[in-house]
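Following: one structure in structure tokens, then a few remarks.
All protein chains but one are shown in place.
Chain lettering (A, B and C) follows the sequence in which the chains are written, and residue indices restart at 1 in each chain.
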Amino acid sequence: MTEKKKHKVFRQGAITANFIAESIAKHSGKTNIGAHDIFLGQVRNDLIENKTVVAIDYSAYEEMAEQKFHEIREAAFSKYNLVCMHIYHSIGIVKAGEICLFVFVSSKHRTDAFDACREIVEQIKAQVPIWGKEIFEDESHVWKINN
Amino acid sequence: MTEKKKHKVFRQGAITANFIAESIAKHSGKTNIGAHDIFLGQVRNDLIENKTVVAIDYSAYEEMAEQKFHEIREAAFSKYNLVCMHIYHSIGIVKAGEICLFVFVSSKHRTDAFDACREIVEQIKAQVPIWGKEIFEDESHVWKINN
Amino acid sequence: MEIRIIVFGQLTDIIGKTELAFSDVNNTDELKQKLSNMFPELSKIKYAIAVNKIVAQNNTALIEKDLVALLPPFSGG
Partner (left out) sequence: MEIRIIVFGQLTDIIGKTELAFSDVNNTDELKQKLSNMFPELSKIKYAIAVNKIVAQNNTALIEKDLVALLPPFSGG
């Protein structure tokens, strides 16, 4: 029952609540799932040197990134007992308050979903060639730094 | 900006994907949030002594449970740096494939959301007076046991 | 003195109802003894007793109007 169907990770602009709802609803037929862990990254209106971030413009080395996402995915499936996993990341402009990252991990028991979801999020931030340009109200920018 | 608004945790029947989407959408105005961790518990069609679970009928000692949920909530807000937190649990019949538990934790940085969400789920399972009656196709039942 | 007792989860299967009342129990130990005499099957199940929504860790005196609840192991989520 393990599903490893691949889809494109990158989505133009913000990830909407409706898109997330549709993803959740699609899992009701998979009655071997007992636990879902969902991580959502949301763009903050951070104050940086007295200027407020109004959006992040994401760019990526897409071919390399899709390959990295694939590796992260395969590693998680071999390490954890998962039923399915989906990763979506925005490309282009995402405004403050909007969602830019959606990691959705489903398993029979909760421990696998919790462990895998967290590890996947850390790996995405550290290993995938994506860059966030933080845009201020006055259209100036700084490049985001991951912690 | 910390929001501690209380709402009733128990919801009659399954928690729908649309309800989850509406909860997510409500957070787009809170632009100090950078990370959401969402746990969803879904009813499995477990096979127990050759019979398949088709639904779980949840009952609770509601007054005591709401008090416990409140304690869990207060403890999480004092231990972690959270922006907001919502817990919903089904009461009554939830069919296999449907969602019975929705824990939604939001914070500025991801570590708080991840840590708090997981801890809250464990506390709900261990400390809150709720019982699941696993119903089989032939209408017989067993009482669910948490691990 | 009448003590009202509410019953949850699998204990409702054994006791056959969701509420009981006793007029002659003074504390939770007496209540447990009485219940196990009436319902021998209860010995198979570990259950807690809450008095006014607080789980009694030790033997606890019961007085009129206390709300006593019989709580089998929780299985929410």
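As a convention for this text, a contact is a pair of C-beta atoms (placed from the backbone, for glycine too) under 8 Å apart; a residue touches a chain by one contact, two chains touch by 3 or more.
The model shown is predicted, which means the values in this text are computed figures rather than measured ones.
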(request) Please provide the labels of all shown chains that the missing chain touches. (result) A
(message) Going by the contact rule already stated, which one of A:11, A:73 or A:89 would touch the omitted chain in the full complex?
(response) A:89
(message) Residue by residue, what part of chain A touches the chain that was omitted?
(response) 41, 58-61, 63-65, 67, 89, 100-101, 121, 124-133, 143-146
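What we mean here is this: only the chains that are shown with their structure count from here on.
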(message) Measuring centre to centre with CA averages, how many angstrom lie between chain B and chain C?
(response) 27
(request) Would you mind pulling out the distance in Å between where the CA atoms of chain A average out and where those of chain B do? (result) 22
(message) If a residue has to touch 2 or more other chains to count, which residues of chain B qualify?
(response) 41, 121
